[in-house]
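Would you mind keeping the following structure in view while I ask a few things?
A single protein chain has been omitted; all remaining protein chains appear in their positions.
Right, chain A next:
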Amino acid sequence: MSGKDKNLHNMSESESEQEGVDKEGIEWIMNLPDVPMKLPPHVELQRTRVECKADAPIHTDTIQYSGAFASMGFDNSLRLDNFRNNFKIEVIDLKEDDIEFDMIGIDPALANAFRRILISEVPTMAIEKVLFANNTSIVQDEVLAHRLGLVPIRVDPRLFKYSDKDAPNENNTIVFRLHACCERGKPRLTVTSKALTWLPNGSEFPLVSDKSVSNSKPKTYTSFSCSQNTLSKEFSNNPIGPKDSDIILARLGPGQEIELEAHAVKGMGKTHAKWSPVATAWYRMLPEVVLMEEIEDELAEELEKKCPVNVFDIEDIAGKKRATVARPRDCTLCRECIRGDAWEKRVALRRVKDHFIFKIESTGALPPEVLFTEAVKILEDKCERLIAELS
């Protein structure tokens, strides 16, 4: 509650600054002994926690309306400085492709906006066009093309443009070549994503219809004006390729052959999931397990056994066994511990409404922490565009 106290204090300050004339008036009112300075505890609990009861959760809604608690003298409006003071992010774990972090003090609408943008609006590069020169394998062209599309490509999409209606060039297309052949008399060959080789100079397949120029290089399916190697230092140090080299694309029997060229372009997850930069991005609210009374001896042992993920521990104090909540974060809210007689009264299962445990699993184009920053930037851009449209 002390945090809330502070909020209210801030609130009355900023309010009095705004309305300089009424300054004394408002201060006078706020200092009256019977003006409630905070919500009564049970309402505060409903406002900040979802309670999970044996049959269904209650108080699941977020109360956003600024005047929701006006009759109790509580201001529910958004104050930016309040948000700034209370908002926190803690990184729990960060690996090459995953991140887990706690986002505290933010509205679910915003947390969800970030999640939705991560899944469907952060761009990546993915194979969109496949030109087959030869395919005698048992995997049909269209199936193989689809499989190729889903191979994550390790390249920063920010270095490329959307191709839209432009001809494929060095700024919007990445070309890969794949040639695999299983010779007769040899065992079957597994073609993996390792076989995709990057062609920094663009397509090597000549345009069949083009007979006009005979002097210079024959025209191909892409019109690169220079090698992509020269565009960015990163490309030459770290050649573009599939993120994982062991994705199975096809198996070839003796005498079968695949020869193709795959063109990757920039796109977004809402067009096709192959452009989604995340395997998944999700969040859950922080579980809160509270023992409403002392749980001792047999009951404590029973409780410890009930929980499938070992949220509870048993403390031994002077021969007395007492249950404690040791790992509330692991709680999956399976509600096993509140099943059966009277257990609902002993254990309260809650979720903190503004504390999100956020997880992002990147497919590999960008590191997960960069993905999140990009997602937030995209939401900012949306706002900016709307402001421009309105003025």
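Convention: a residue touches a chain if its C-beta (ideal position, glycine included) is under 8 Å from a C-beta of that chain, and two chains touch if they have at least 3 such contacts; residues count from 1.
Criterion: contacts and distances are computed from a predicted model.
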item	value
The complex's invisible chain, by UniProt name, from "DNA-directed RNA polymerases I and III subunit RPAC2", "Polyglutamylase complex subunit TTLL1", "GTPase-activating protein GYP7" or "Prenyltransferase alpha-alpha toroid domain-containing protein"	"DNA-directed RNA polymerases I and III subunit RPAC2"
Residue among A:155, A:189, A:249 or A:300 touching the omitted chain	A:155
Among A:44, A:107 or A:336, residue touching the chain not depicted	A:107
Touch with the omitted chain, as defined above, among A:90, A:164 or A:316	A:90
Those residues of chain A which, in the complete complex, touch the missing chain	62, 64-67, 75-78, 80, 83-84, 87-91, 94-96, 101, 103, 106-107, 109-110, 112-114, 116-117, 121, 154-156, 158-159, 234, 238, 366-367, 369-370, 372-373, 376-377, 379-380, 382-384, 386-387, 389-391
